[in-house]
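Missing here is one protein chain; the remaining ones are kept as they sit in the complex.
Every chain is named by a letter (A, B and C) in the order it is written, and numbering of its residues begins at 1.
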Amino acid sequence: MADYVEPTYAEVNQDVLRAMMETGPKYWATLGTSIAVAGICFFIPWFYQLEVGVGVAGMNRSAVWGTYLSNFIFWIGLSHSGTLLSAVLHITNSSWRKAIYRSAEAMTLFSLITAALFVMVHLGRVWFVHWTVPVPNQMGLWPNFRSPLMFDVMAITTYLTASSIFIYMGSVPDFAAVRDASTGLRRKLYTIFSFGWRGTAKEWHTLGWAYTFFAVLVIPLAVSVHSIVSWDFALSLVPGLHHTVFAPYFVTGAIFSGTAGIVTVMFLLRKYMNFERYIREIHLVNLGKLLVLLSLIWTYINIMEVFTTWFSGSSYELEALEWRLTGFYAPMFWEMVLFCAVVPLLILFKRIRTSWRSMLIISILINIGMISERFIIVATSQPRKFLPNAFGFYFPSAIEISITIGSFAVFTTLFLIFVKWVPAVSLYEVKETLKPLRRSR
Amino acid sequence: MSISVLEALAYFKKPALVVFGGVAGFVVGIWVNSTYFDDATPIQPIEFSHRIHAGENEIPCQYCHVYAARTPVAGVPSVEKCMGCHRSVATDKPEIIKVAQYFADRKPIPWIKVYDVPDFVHFTHKRHIKAGLECATCHGPVDTMDRITRQQPLRMPWCVDCHTSKEVENGRDCWTCHK
Amino acid sequence: MSNKINRRDFLKFVGAGTLGAGAGFLAADASKMTTEFLIPQVNLPEDYSPGIATWYHTVCTQCSAGCGISVRTREGRAKKIEGNPSHPVNQGRLCALGQAGLNVLYNPDRIKTPLLRDGERGSGSFSPISWDQALTTISGVLGTLKIQKKANNAYLLSGGVNGHLHELFALFMDQLGSKNYLQHEFSHPASLYAANKACFDEDVLPYYDIRNSKYLLSFGADYLGAWLSPVHHSVSYGHLRQGTEQRGRCVQVEARMSLSGANADEWIAARPGSEGMLALAMAHSIVEQGLYAGADAGDWKQALGAYSPASVAERSGISADRIVRIATEFAAASPSLAIGGGAAGASTNGTANLVAVNVLNYIGGNIGEAGGILFNPASTFSIDAPRPRASYQQMLKLFASLRGNDAEVLILHDTNPVFTLPAAANVKEAVMAVPYVIGMSSFMDETMALADIILPLDTYLEAWGDNIPDPGVGFAVASIAQPVVKRLYDTRSAGDIILALAHQIGGELPANMPWTSMENYLMEMWRSVYRGKSDDSSDQGFRKFWTSILESGVWGESPQQQDRPHQAMGRAMLSAVGMAQPSFAGNESEYRFVMQPYLSLAFHDGRGANLPWMQELPDPLTSIVYNSWVELNPKTAAELAIGEGDVLLVESTVGRFEAPAFIYEAIRPDVVAMPIGQGHGNYGRYASGRGSNPIEILAPETDSGSGGLAWSATRVKISKTGRRVHVIKTDGTTRDLGRNILGQKDGHA
Partner (left out) sequence: MSTALEKFKKYRKPGYYDKFDYHWTMSIDLDRCTGCEACVVACQAENNLPIVGEQQFAMRREIKWIRIERYWEGEYPDIKLQFIPMLCQHCDQAPCEIACPVFATYHNQDGLNTQVYNRCIGTRTCAVYCPYEVRFFNWFTYEWDEPLEQQLNPDVTVREKGVMEKCTFCIQRIRQAKDAAKDDSRRRVRDGEIKPACVQSCPTEAMVFGDLNDPDSQVSKMARNPRGYHVLEELNTTPSIVYLKRVHTDG
């Protein structure tokens, strides 16, 4: 790292905009593959399910919620990355965020969209999903505002709107940069995108003010979104879900998996978009530290969950816990513990912390652990509720597994399109971190 | 080079115009269909005229729709009932000859439903008639129509509005009408 | 590029607009509702109002109990079957199988036209023919036999029909000149009839007054499941339990817990076949304790001497203390009632077992008492011919004559002996030996597939008929069956077919069977019943009477106390009492388990297996659907390392089959049990190729007293095949895990 040379302002523009505007065959191949996988694994099975019925999934009488919903939580969780990095670190003036926050915010947006897609996939009659929107309608009926699902609809749409505006607003100066660097149709489009940004002091001032405002607004939203998602579960009576700890449990898990997700994306951007000069070890190390912290909080909350369950002495809860820890899905539970509580501790070693490859592996393992956590929540509690005679079992069907795999392709596709439309590294904020003297070499 | 947004927007004027044209056409298409091609006035297998029967001859509704006050459905008269009069009345008219043919063949007349509620709706004529509603309240001035035209959309707000304004007992409970 | 709108742009605009308009038009069109029609009646039936249900009363024939049913019809279609509230047998209630009668009527696998065999005999390949053709062919065959004076070579084997259809069959066969008319039903309790004949000298079953009893001691009789008249017993059971201040107690003696066992307060897992000995030991104990005060106490003391509780304890596997306790309770409770049947009547000493149960009732003082055994009037109205219900021995005799050279024609009506008799009886081969086989049935089944010609029958919801419930309810009752819907297909009722054949065969038949249809025959018969019972013999009076019984669905006479001479009964029992040890086919060391097949609640003797509702009905004790299974005690299963779903090879001395294992907690370790009903080879889409039929491997053991099949006298050995299947059932965990579900525990779980 000693031979690291800071890029000049011009080089920043050059590097980032080249990555955006120059498209090689490798990109097209990746995008093509991604779209194909999304189509084959996600949309075709989904359309098949729409035609035939949700029965093509593995859900049954005792487990009417399945992988679709656990994936929904997972993707919502992943969305927390952007907010955290962008908003929290913006407010706390952590300048190291600046190179990576744009892609983190994009992750937020696209994982939210993927999560919303899973709601659609989950619904029995998705063609009536608009009934959940509180607008005057011919039946003269409001939706049920007592329903945690309505909270969800509200929270997710608000969060989606807010984070869309947030990412767009932060990109306006960069759109102007794209505009200035391009000609023809692209220039016309980016003229519109950038709202005629000129870079006057007043504009910068307004942007800064508005950006901070949204950063402050978006943090409680992010916390609320995942708390509300957790209430979908916690407001039920189901043993193993009816826990007060669920909201912080979900939020922590969300931030944890989101941060791990950023590490993964960072690695890929750095590697394939040649952003080595912008995404650097400091990011890795700082995110690593964050991961350790989150992992510890996560472990604490998990212990608390088990403890309170045990402490309750309720037979329902105890049996649900016992099945979770020792039943069919126990290997998955212990895998989750390993990946989310033990593996992240390796980051405490500097050699691991500073190694891109090992951090990539750890970040992926954490998200595997997190996706398992969500699956366990859905698959081990519901089939064993109150009446032992109705105890059942749930195992996902091929369609569900396929759609799960496909959802990653949907996310990747959206992200790949994104990097060709929006500078994946914030130009102006990176420039802010550079030493002013090095305007030119 | 200018960076005026308006100028950039102007560039997209023509595509926007085309899109606008498409959208406007779509709306017009829906309007045309529902105004001129709506199914509120289906052509029946026999050109039965309510104007002549209910209007000129002043036959009461329930003379033919006998079940209206007794059962959930109003019912259409049996072919036999038509023939009850038309054995002697207007036997030479082409439409009546058609009816007679149906009767001779022991075939029912496949009337097309003008008023139809979905299968998940429980509607009962009996209750509405016993509540004192006139047939014309929902079915309109049938005695002036040669071909019956649907007078009401039979959509839920139409039902609910009436139940609300007349303060029907449990009139807004879903299970009063949905089964 | 100019920003002026030129011709080209305008054309684009117009093109887009046109496309949009087209799309909008189509979209609006697609959102329209499909055209629905209002189809009027051509002529208005008198009892028709659209949108309003019409109820018709008729009789259920899903089992032999003869419950009265009310069928709800709307717009000419049957919608629901409920019990007829005015019928004394079921009093408005109905069992699962009875309610599934709609699946019989609307079964997609019904035979829709007469069928003529067009392939090899038994290949099951048929082609449709017309009724004229079918009846001409059959009447030709039967007429020729009659002319040749060989009519006695014609055989009629029917299912358990009752009432005037039976009478018509008997008359027809008689007129034809044949004496070979038999009825076969697997569930016919031959040993019960034999035992009651021996004790009470009666051909009809007595009435077991469960309703008013305070202590119900059942030896193998699954009175709530499939024994005799389960709905009537259930109604009575409800009253016994909670109908009065004092709750009646139920005790069940059986090797495998049946539905009645599950509901009993006490379940006694006696050795199969030892039920009679237990009953006698209890009687012994009652007499010894001096609780029996009859004049013949001394005789009984002597007669029962060999059955002391201590000596019976070992043979039955029930401790002497327990026998004495039950006996004391039984004697103390008033009124008390002992009933016997099921497996107890289906061992080689079945009749003796059931005689012993009657003895216990006699010693307990329950005969002729309310809450004990009451007697039915001898016959409800003059039906001349007793029903020729064949025991297994008689069936074997029938098959022997079918195999003989003389047999010419076999008429099969609504019965499936290929399925309901053991493979050892060689039913198939016997039927195949007959040159000409005529089938009458609503459904293709294993036996019908062997026929040369098949006449499709109306289901019981489309046909006229009547029924005398057997066992009766203590007084004269008969019910009328009337069609509740129009025929769905080109089918006819058995009565109409017989009458049509009689007319076509000619000779003296048309004169002696002058009726035009079953309806006409039934009315004429009831006219004579009416004349015999009423002073008013006018046609008008009869019409009124007829309408009234059609409206109520049932005809009955007020109950009269039926007394029987007590002393003679005691003497008869004293001479009849005597127990042989049950014997089982197969030696105990090799064939370790006694196999107890039992009548399934859903399928009865297998006839219900083609009803989709019944296939989807969880078995009340195991919750299994869509398959058959072998029940094993958990201890046995552990010993043999068998788990649920392990496919077992079940072998008797005469046959073998495979079926998945089910660990059943309430069965003796030396007994395996299996439901009857599945294992059909050719019985429509819902039944065929599912599970296995335990009757198939039963050894041809008979009850020595009645000649009935001793279906609980076969030993089997079981071994694992190594395959495992998923046993489809609704139960998750069958322990309450201490949760507050049954209300037996207080407070928080």
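By our rule, a residue touches a chain if its C-beta (ideal position, glycine included) is under 8 Å from a C-beta of that chain, and two chains touch if they have at least 3 such contacts.
Just so it is clear, the model here is predicted, and its values are computed rather than measured.
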What shown chains does the left-out chain touch? A, B, C
Checked against the full complex, the residue among C:N6, C:N43, C:Q148 or C:Q242 that touches the missing chain is C:Q242
Out of C:G122, C:P634 or C:G681, which is the one that touches the chain we can't see? C:P634
Among listed residues C:L38, C:L102 or C:V630, the absent chain is touched only by C:L102
Where C:A23, C:I129, C:A320 or C:V625 are the choices, the one touching the absent chain is C:V625
Pick from A:I44, A:V88, A:L123 or A:A162: which residue touches the chain that isn't shown? A:L123
For chain B, which residues reach the chain that was dropped from this view? 118-120, 122, 124, 126-127, 130, 160, 164, 170, 172-176, 178-179
Touching the missing chain, which residues of chain A? 52-55, 58-62, 64-65, 122-126, 128-129, 131-132, 136, 139-144, 146-150, 153, 232, 235-238, 382, 385-390, 392-393
The missing chain sits against chain C at residues 74-75, 77-83, 90, 92-96, 99-100, 102-103, 105-108, 224-225, 230-231, 234-235, 237-238, 241-242, 247, 249, 257, 259-260, 262-263, 265-267, 269, 325, 329, 488, 601-602, 612-613, 615-618, 620-621, 623, 625-626, 633-635, 665-667, 669, 685, 726, 728, 730-731, 734-736, 739-744, 747-749
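To be clear about the criterion, only the chains that are shown with their structure count from here on.
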Write out the two chains that share the greatest number of C-beta pairs in contact. B-C
Chain whose Cα centroid lies nearest the overall Cα centroid: C
Approximately how many whole Å separate the CA-defined centres of chain A and chain C? 63
Chain B and chain C: spacing of chain centres that average the CA atoms, whole Å: 52
Counting only residues that touch at least 2 other chains, which ones in chain B make the list? 11
Going by the contact rule already set, what residues in chain C reach two or more other chains? none
Per the touch rule above, chain C residues touching chain B in the complex are 1, 3, 5, 9, 12-29, 32-33, 35-44, 49-52
Which positions of chain B touch chain C when the two form their complex? 10-11, 13-14, 17-19, 21-34, 37-39, 42, 67, 70-73, 75-81, 102-103, 106-113, 116, 118, 124
Show me the residue ranges of chain A that touch chain B in the complex, using the header's touch definition. 138-140, 176, 179, 185, 187-189, 191-192, 194-198
